[in-house]
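Here we show just some of the chains, and they stay where they sit in the whole.
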Amino acid sequence: MDNKKIQHILKSVQTGKITVKDALNDLKHLPFEDIGVARVDHHRELRHGIPEVIFAEGKDLEDIKVISDSMLKNSGKLLITKASRKVYKHIGPLFRKYKIKAKYFEKSCLIMAGETVRKKGMVAVLCAGTSDMPVVEEAYATASFLGSKVDTINDVGVAGLHRLVDAKKMLSDANVLIVVAGMEGALPSVIGGMTDKPIIAVPTSVGYGTSFGGITALFAMLNSCVPGIAVMNINNGFGAGVLAHRINSLIKES
Amino acid sequence: MDNKKIQHILKSVQTGKITVKDALNDLKHLPFEDIGVARVDHHRELRHGIPEVIFAEGKDLEDIKVISDSMLKNSGKLLITKASRKVYKHIGPLFRKYKIKAKYFEKSCLIMAGETVRKKGMVAVLCAGTSDMPVVEEAYATASFLGSKVDTINDVGVAGLHRLVDAKKMLSDANVLIVVAGMEGALPSVIGGMTDKPIIAVPTSVGYGTSFGGITALFAMLNSCVPGIAVMNINNGFGAGVLAHRINSLIKES
Amino acid sequence: MDNKKIQHILKSVQTGKITVKDALNDLKHLPFEDIGVARVDHHRELRHGIPEVIFAEGKDLEDIKVISDSMLKNSGKLLITKASRKVYKHIGPLFRKYKIKAKYFEKSCLIMAGETVRKKGMVAVLCAGTSDMPVVEEAYATASFLGSKVDTINDVGVAGLHRLVDAKKMLSDANVLIVVAGMEGALPSVIGGMTDKPIIAVPTSVGYGTSFGGITALFAMLNSCVPGIAVMNINNGFGAGVLAHRINSLIKES
Amino acid sequence: MDNKKIQHILKSVQTGKITVKDALNDLKHLPFEDIGVARVDHHRELRHGIPEVIFAEGKDLEDIKVISDSMLKNSGKLLITKASRKVYKHIGPLFRKYKIKAKYFEKSCLIMAGETVRKKGMVAVLCAGTSDMPVVEEAYATASFLGSKVDTINDVGVAGLHRLVDAKKMLSDANVLIVVAGMEGALPSVIGGMTDKPIIAVPTSVGYGTSFGGITALFAMLNSCVPGIAVMNINNGFGAGVLAHRINSLIKES
């Protein structure tokens, strides 16, 4: 469509219908969005395998289905966050229609289909307590879906650092660490004292009273005495997974 | 520069050096920003007479001078907000160099040069107390600078509504009202009950204790029982002046 | 009990068993709380007719019943705030048992029994909108229960000041005004410009977004440009009723 | 009623019963509210077609019905915001009684009857994501109800600017733009860089964690680097619609 427009201008130049000067003017006044569209498409191809992601909260079941259908048709891939089991049921027929295997993550309310099969690099996800599991799962599933190898170690509270023992190899193999914690959010600082790998800290809403649904953990992480910790929004395991994968992707495997 | 690039492609098409298809491809992959630049320039011409505005706070004296010089050279116009008298002194030579009359607004810390001479429409600025004057001045000067006729009525507190009497004609002539108030920020609600003109409310930091430097006035204005009041950031007389002028500009004078 | 202790000391003095000096010492080291109990009881008699008030929220049904029984037995009076209809049902038998007429206020969740019959003075309650009615009712019922004449005018928004017309006499008759408003909380300022009577402002949680459940109205009221407005906690019609009655009680009727 | 009072004074002057000086005095001491009432009525006539609006939240079904009946009888128009379907059902008989067509907007919980038929000008409503739809609908329906032509473009996130392409004509035709966004609320800044039309920004509660139910988007919009953006309360599509219509109404159509 827009291509046609530009083609038309170019042909007019070619055939001498309009001068170069006029063509230049026409092109300049073409809305940059036309080019923008092209760019986005091109861009998307470069990032092959990374579909847009649907944030299900506050969306109609039917709307989600329509978007999902379009995504599955185009890319064979689908990632939906904050989706209830009801959503999963509602779009179930699509997976049968396109013959793509899908999975629902109960704790993190994630729907995933068309996961990247060949994983690379290594991302480690740690959390302070078992109540942080939903966020861990979201981070794990996201990074894994996008193509990173991921491993997790749960329940590493300040009083349970010994649980890191068996995971030594995993920690030193990881390119990036995702550290998930609620309450006082001290774990990233403690872990940060033990590694020189990039750390992505995810505050969770675990706690009560002055935990303020995760704000205290968030602020604690932003104020860590260990410099250079990347902080995410509260409970944002998805964002942590994406960033971990972005960093992981930079590294060429030998 | 970028024009040259496009010109080069177009000439290559014209002379048959490259095919239309190749040219299309080249153009598509040109960064949209090139077009963007053009758009902005073009845009700026359409909005003739509206120079970029410099926010002086936190900028070096010398940096401000360099940017100001460039602006005065190109457009003969200059508006600097949050500028100390020191800034005004520092860039003083520029006004002599370009022979442009400049003015410094003491209360609102505004520097202005090359004001639009032919004013149109009508903007009315009201405030609750004389302590709100700096914000009134900023709104007044900005809208006036951009080309709006502006009139002001000061000290119209909830207990001084009678001061509106002499201004009746002005109020009904105005296309837009800017209402400036600190403390409990009730004035826009009260004025809003008396007019069907668009109202721009500007909270000020006048007050103490739970006025929280204007936050209480801001929130009160956002919650006005009079629907449709446009709210600005605290003390943002500049923004109010711009919006008032934008609205005022929509109206064709008969 | 404690009386016995003091009696014992006094008798010992009377009979010469201990000296005045020793008795003085004994009395001094008696815990002041013994006196405290007496003081409270005595105090309560002075304030005759003002029973303690039960804040029902978060209390067990059975606990409420036990306290209510004790109150009705002793004073024949009862005021319970934040009580569901379930509470009213549960303690229903008590009213039959003591043959005291009770009343449940649906909107304000107030249970009242043994209301003072002879009312005095005059308290006026005004509100900004019909959504503020529960708080109005709580203030009205409380002051009335304690013995004040109360009258109310509803729905006096900034855009409905004309509704005050028919109430002129009432307003000038009132000793105290209770002004109830949510959203931007501007009404007390506006009313404050029209009267020299003490004004009690009650912010309500009516509104959304940056009304923050009444906090914006509260802060606006605390920052009123009309000096000397008494402010209550959010939705605290009960407190307003008590204060209004306290002020009203100061005035000797002629 | 009040007219009678004034008439009586005037007649007394006419017939010489009282002097001009006495009459002047009498008039001065007439409560201004009497005049106020007249003013409001007169005002309402000038703004013909704009009924008062009912904010349904926290109001009784029956109260809403009574007010609605009165409005429909007087003006044949009705706009109720934040109304559940239950409210719509409850007042349904009124529409049959007055033979006025009504409509319920599911997403924005708006009831509308007696919409202005002849629309004028042009208001454009844009939003960042499909989760913002309820607010878009409220803004759309309100402005349209009041008499503005309105068009909408959904799902224009920062990553979807290309969706603006097909809407170019609409954007340049619009007198005012309403931009609706949650999360980081960046869209108004981005759109603001592309237009010189007045922009009304509406933050929504879409997001989680530190989106704080829309407060982050609100503050971001108030701090936009694009000067002169009008900001509304969180989710306040209704207010945006009113303001857009007010501005739109200023413009004489050619």
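Note that the chains take the letters A, B, C and D in the order they are written out, and that residue 1 is the start of every chain.
Convention: a residue touches a chain if its C-beta (ideal position, glycine included) is under 8 Å from a C-beta of that chain, and two chains touch if they have at least 3 such contacts.
Worth saying up front: this structure is predicted, and the values here are computed from it rather than measured.
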What is the total copy count for the complex if 4 chains are drawn? 8
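FYI, only the chains that are shown with their structure count from here on.
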Repeat of interface C-D, chosen from A-D, B-D or A-B - more than half of residue-number contact pairs shared: A-D
What whole-number Å value describes the gap between the mean CA coordinates of chain A and chain C? 55
Suppose each chain is reduced to the average of its Cα coordinates; what separation in Å results between chain B and chain C? 51
When centres are defined as mean Cα positions, the distance from chain A to chain D in whole Å is 39
Touching two or more other chains, which residues of chain C qualify? 129, 159, 209-211
Pairwise touch network: line, ring, star, complete, or other: other
Sort out which chains touch which and give me every pair. A-B, A-D, B-C, B-D, C-D
Spell out the residues on chain B that touch chain A in their complex, using ranges where they run on. 3, 6-7, 10-11, 13-14, 16, 20, 23-24, 27-30, 32, 35-36, 38-39, 42
Touching chain B in the complex, chain C uses residues 128-129, 157-159, 183-186, 189-190, 192-193, 207, 209-212, 215-217, 219-226
In the complex, chain D touches chain C at residues 2, 31, 33-34, 36-37, 40, 55, 57-59, 63, 82, 205, 213-215, 218, 233-236
